[in-house]
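As you look at this complex, bear in mind that one protein chain is not there, while each of the others sits in place.
Take a look at chain A:
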C-alpha cells in the first residue's frame, strides 16, 4: 500500500505499524527533540513516547498505529 511520509509517497507492506514503515522507508527518525536532535522509535510498545508523530492530522504514537492506505504521516518538530 502507499502511505505519505512528509508528503512523499512510500510503498509499504500491509499490516505493519507506522514505526516499521519509517524503517522500511530508510530513516527511522520520527521527530526532533527540543534541541533539534533526531528521535526515533525506541521501546516499540507505547511507553517511551519517542515515536510521536502527526498521523492523519493527529498526534499519535507511530509504534501503536497501523498503516492504512493513503495515510499522511509527518515528522513533527
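Basically, a residue touches a chain if its C-beta (ideal position, glycine included) is under 8 Å from a C-beta of that chain, and two chains touch if they have at least 3 such contacts; residues count from 1.
One rule holds in what follows: contacts and distances are computed from a predicted model.
A.B. asks: Can you pick, from "FAD-binding oxidoreductase", "Carbohydrate ABC transporter membrane protein 2, CUT1 family", "SUF system NifU family Fe-S cluster assembly protein" or "Transport permease protein", the UniProt name of the chain not shown?
C.D. replies: "FAD-binding oxidoreductase"
A.B. asks: In the full complex, which bits of chain A touch the chain not displayed? Write them out.
C.D. replies: 34, 49, 52, 59-60, 76-77
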